[in-house]
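Only a single protein chain was left out; the remaining protein chains are all shown in position.
Up next, chain A:
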């Protein structure tokens, strides 16, 4: 496996490697790991049709090479033959999809998500589906029905959640880049724990068609990779409004993503750090130290950093959970065992069928969230909690947008702590929910944010620490340019291990 998409594409063009070899290599690594003592459990399954798709790509490359048009071919299909890891809640036609849940055992997606078909149109090869917290609910990928995913940097640690499998697959060099999804930070958090770049785009920039919904108004597909360029390229292939998703939107300036340039003029860059994030009690000192060095880097480059007061952020976790869980309870209603997935039927009528199917199919964390969501929505409260959550969200959106009239960037850690050990927080849901405290405002405000690997935490065997650059809506290109400038100066902070 090569380290970056750019390297891989060069090798494919020259015929130094074939897409089929890349796929076989990944499958072997996956099988070997599975047979090992402490498997990563990054992938749940390699797609059966991955090899044939890779072979089709190889044929195209070979023919183009023979006729001397391989560069022109890659102009059209910039990801031709490049394998990528998918998350288990993004439909890939003809392949199984379980969302990390027993409830969807045996379900085969009859259609592809728009993000998948757009990547395939660009020539990329879907390699397999990655483990995740069940229905994307969790911050450590320990709530999967198919076992936890270990962190490749140190297998005692969690990989972050809910897209932990997608992060581990890239960090362990089992795939070049991966797709994840997030509702409150589930791409940035595992990217941070695994030392990767992880982008959560502006809400709507990547179509949600075919992506199993958790909290629809917050959900967003995200990308993880070793370098900002490895995110920019897939992003440019996937972005843009989709007629199948009413909430999707075009990404202005997306043409600059294909040839990403590092950000240059820092002197006009104004950065805001919300006071509320500095005063957090749970902020780990190692994370704080990396935060300081990140600030210093920006200042040395000539940027202006100011601490701002954004009191509405204090309500973001509460607003987030009210909205996310309300929508989750609603979205998960369709999993009733009637049309697909697992059905537990004792022949005692519908009510029993639903009860048994859902009781046995859903794990404890999902049940907890469904119950809270339905409680919030129930008419006994005349939906007032839900309405309150919605109005707080509107305020967050407004105040964050207002902040961006004066500043270019919000800078803060991605998570108050580095990765924790497996099993450490699994019985403490509240503690787990707080992992999201720096990330959820981004989803509530619908803005883009990228996790950059920024350092290591001595206190946790040197696990990676990530910082996030959050920009105003549709500022993806600028964020990736900034991340590239950071990468050029830091080289992944020495986190990922090159083979």
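Simple rule for what comes next: contacts are C-beta pairs under 8 Å (C-beta built on N, C-alpha and C of every residue); 3 or more make two chains touch, one makes a residue touch a chain; residues count from 1.
By definition in this document, contacts and distances are computed from a predicted model.
Colleague: Determine which name in "Acyl carrier protein", "Aspartyl/glutamyl-tRNA(Asn/Gln) amidotransferase subunit B", "Iron-sulfur cluster binding protein" or "Elongation factor P" the UniProt entry assigns to the undisplayed chain of the complex.
Modeller: "Aspartyl/glutamyl-tRNA(Asn/Gln) amidotransferase subunit B"
Colleague: Check the options A:21, A:154, A:247 or A:280 and report the residue that touches the missing chain.
Modeller: Selected residue, touching the omitted chain: A:247.
Colleague: Which listed residue, A:97, A:273, A:313 or A:426, touches the chain dropped from view?
Modeller: A:97
Colleague: Give the residue, chosen from A:156, A:336, A:399 or A:431, that touches the chain omitted from the document.
Modeller: Considering all chains, including the one not shown, the answer is A:336.
Colleague: Sort through A:9, A:22, A:213 or A:482 and give me the one touching the missing partner chain.
Modeller: Final answer for the missing-chain contact: A:213.
Colleague: Name every residue on chain A in touch with the hidden partner chain.
Modeller: Touch with the absent chain occurs at residues 89-91, 97, 99, 104, 107, 109-111, 113, 208-213, 215-217, 243-247, 326-327, 329-330, 332-336, 338-340, 347, 350-351, 354, 374, 377-380, 383, 386, 390.
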